[in-house]
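Read the structure below first, then the notes.
A single protein chain has been omitted from the complex, and every remaining protein chain is retained in its original position.
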Amino acid sequence: MPLTHLEPSPEQIEQEKIYRTMGLTESEYQEVVRLLGRKPNYTETGLFSVMWSEHCSYKTSKPLLKLFPTKGKRVLQGPGEGAGILDIGDDQAVVFKIESHNHPSAIEPYQGAATGVGGIIRDVFSMGARPVAILDSLRFGDLNNSRVRYLFEEVVSGIAGYGNCIGIPTVGGELQFDDCYNGNPLVNAMCVGVMKHEDLQVGQARGIGNTVMYVGASTGRDGINGATFASEEISAKSDEKRSAVQVGDPFMEKLLVEACLELTKHEALVGIQDMGAAGLVSSASEMAAKAGVGIHMNLDLIPQRETNMTPYEMMLSESQERMLIVIKKGSEEEIKAIFARWGLHAVAVGEVIEEEVLRLEHKGKIVAEVPSDALASAPVRHMPSRVPAEYTANQAAPVWKPEITDLAGTVHQLLTQPTLASKEWVTRQYDYMVQTNTVVAPGSDAAVIRVRGTKKGLAMTTDCNAKYIDLDPLEGGKIAVAEAARNIVCSGGEPLGITDCLNYGTPENPEVFWEMEQSVRGMAEACRVFETPVISGNVSLYNETNHQAIDPTPVVGMVGLIDDLGRLTTASFKHEGDAIYVVGEAAPEFGGSALQIMLDGKASGKPPVIDLQLEKKRQDEVLSAIRKGYVSSVHDLSEGGLAAAAADAVFGTEFGADLHFETDPVTELFSETQSRYLVSVPEALRKEFEATVAGAVLAGSVTRSENIEMHFVTESVSLRRPELEKDWRGVLSCAMSAKN
Amino acid sequence: MKTAVIVFPGANCDQDMYYAIKDGLGEDVEYVWHAETSLDGFDAVMIPGGFSYGDYLRSGAIARFAGIMPAVIKAAQEGKPVLGVCNGFQILLEAGLLPGAMLKNSHLKFICETVRLKVENNETLFTSLYKKDEIIRIPIAHGEGNYYCDDATLKTLKDNHRIVFTYHGENPNGSREAIAGIMNRAGNVLGMMPHPERAADALLGSDDGLRLFQSILNHWRESAHAAYTS
Amino acid sequence: MKKVKVFITLKESVLDPQGQAVMQSLHNMDYPNVKDVRIGKYIELELEDTADVAAEVDEICDKLLANTVIENYRYEIEEEVHS
Partner (left out) sequence: MKKVKVFITLKESVLDPQGQAVMQSLHNMDYPNVKDVRIGKYIELELEDTADVAAEVDEICDKLLANTVIENYRYEIEEEVHS
């Protein structure tokens, strides 16, 4: 017997304010009553509470998301569907989206990360695309803390466990460490897919009388209230909410990918959507609302893994690896046969109805009936914002510049900071080659995937320097997009568009909300300049532990198009004797730099400023030089400045460098001034290169040696590649084998 | 030469193998669904890598009971080349077509990288285009590639030159004697953890794996291939 | 010396994809009798005798062997092992 008789009555829900424990505020509850014209019952209250959570409704961030440019000549699908789609020519398109799984990963890191990957893959293949790559953007606390090491180890295993098994290469991402993430790691996963235009699918329930089918894994009590849970701050209490843990089954999802991609070719398919956060409620109500229709669903027919599940539990369950599809009436058997071949069940559970309601039937009774669009129209919240005192102080702070006596020692120390160290300990655990399309593996600026059957490639990257954003969210927001675009350009790609994952603290805090506002403004402005629309994204708020918010971390995921893989570039030097150029001049900009954080233990002052017009102009010039074949290698200067970039360019090679500067050594080596590149150019093409890239200054040449020699007016620095590289490579594995 | 690439649920290198043969080698190739029961008409059989049945329980354990497996065993008995790569190797071990078993990597983590292999035996139908002791670069990607067999088995493998590839340099997974690939007594069934199909296109970093497929093709051309294709 | 046998099982409500896949394959292999399969871990420990072996094993299980967010454990302290 279901336990529905134990549920409180509509009156009790109102009088005892039970809706509050479910996550609805007073005024939201009143709005529900108004929309329904009556008091909601327990199931209905549950539907609203989960759909009106921040995670599902974006009620707080909506006003900010409006600032993003979402249109462009390549945009086939902007925000609002499972994932965004951009045209890449030849009737092909690229599909991508990023999503956070921060809170689940803080509780159960392996499964939290694994199901995060599973969820974002479903978003992509539900559009009709074959997933071709995964990227992961990760933030953890201090590696000296054993809990942090546990989280790091398990999150990476979880991503590897899911991505490797399902056979989608994990080709790139980010990994940074900072104390602000000690209790609240960030686990953002991005998936990229490729499709033909004609295969485009949307999550809509069109056609009155059409059949609603449930496919994939059966429903258990997993993650009930998971979506509302993700919208709350983590506290000690979270430990009790153990039902929120969902277990991923990548094998099931692999079958689901193949079956759904077969389904995509079938003319009977009308709409398809994955059951992500808030499972059945969100998929059913969104599909109905988008098409301006209703859905009648019989819950007795839902495949169930556990006994005695109530309508509330079934609708809110977050069991993984499930999809909801709408098909033309009469084609049920054909559709079942497609899934049966892959050992999966497809079950007809409802139909599309004219009346615009989501109507749920259970054991012969209607247990819930709510207007389809009501669930998707949470009242928007306009939060107050306030300039943080710290920001004002940082803006007024004098320019920070350290006195450094041991330049070589400082470079060594910098490169062995976990954030700058080699990420090989992580990337070796990921199958980054499966599907045999990975042209540039993790380790360069952007990863590159070939589009099979063409000479085209897709470059992809995730970027966000949260320290800059913490100091100045407007400037930092611009830089996040600019750095992503620069990474794409370094590989020979033309930036096409972005997806974003907005990770912040509690928006009720006006200072946090101000940071959100400013950083989104900055990102939006940069997107306009680079003509890279925002085509999808995700918001993760309440990233706090014990009222300590994370640094604002709006991660940018960008994809670019390489029109000819024959003109691909990477960061590594290629030939002895090539000329080395530094593009762009360094100014003493150290606020939020890796050097400042290493020496001071914290960021302060102003971050580097960025001139977006100059940035764009340089990107165009560098890209043009790459496309004309004038360069051997290109690397952008980012965290750690020229020192880190030069090291990157010789690591893994048999080369060194001989460089001469007339500038100040500390500024030249460690400043994080924007819009700069390190480029190597064949001697014979120097003229052509110089004519193409303004602001390129000849600095020296690639040598066949174990040293990077840097000569300044006042002194010389000699860096030994073998020793530096060995230590740089060993940082993470060394930290992870630490005792206890 | 017509090659079969077996498709198990959860296999994920089936397409990679398919393209290595179709585009890299330029030969005829077809997918064969795990529930099929015959491999008649095929000249060679490829069991690709991946996570058949999610690698649940033990890698390869469930796949060996698939409907196609009796046909794979028959093909092996008939002397057709049978190549199992990564998960395919694990399936061949579970099915008893090759001796030994796989343990978790000694460092317990999945490992993906391009490694150097030493061609221990180039007098096989799979390796005739390599030089003896040649060092080649081929990617690996596995969590359970730590090959184990008992001393007696190891001795037979050695005595009969059935160790085809070993890891050169660091042993990436702790396998016995750094074994990366072994063959059966008759020499027509090869199991290897490294992925030659991932090294069949220079654009992706190495094409050292292509010669393995070309060796199979040469063998087929040289032998009385009419016997296979009856 | 004590020998301790630890049994680690997934909590009841937690999905066991492995067990499901094994059951499916047993059905395909013509063992329709099998109605449920759950896969867990079985760990054998050998411990030097101490005042409170049970307390130590509890700690070890909580901290390392079991993931108590999704798993339960129980154990049996067995016969003396003579070495």
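A, B and C are the chain letters, set down in written order, and residue numbers restart from 1 in every chain.
Note that a residue touches a chain if its C-beta (ideal position, glycine included) is under 8 Å from a C-beta of that chain, and two chains touch if they have at least 3 such contacts.
Values in this document were obtained by computation on a predicted structure and should not be read as measured data.
Those residues of chain C that touch the chain absent from the view are 1, 7-9, 19, 22, 25-26, 29, 31-48, 50, 56, 59-60, 63-65. Hidden from this view is one chain, which touches chain B at 57-58, 61-62, 65, 93-94, 99-101, 103-108, 146, 148-150, 174.
Here, only the chains that are shown with their structure count from here on.
Just to note, of A-B and A-C, the chains joined by more C-beta pairs in contact are A-B.
Here the spacing of chain A and chain C, counted between their Cα centres, is 36 Å. Looking at chain B, one finds that residues 53-54, 56 touch two or more other chains. Those residues of chain A in touch with two or more other chains are numbered 249, 251-252, 343.
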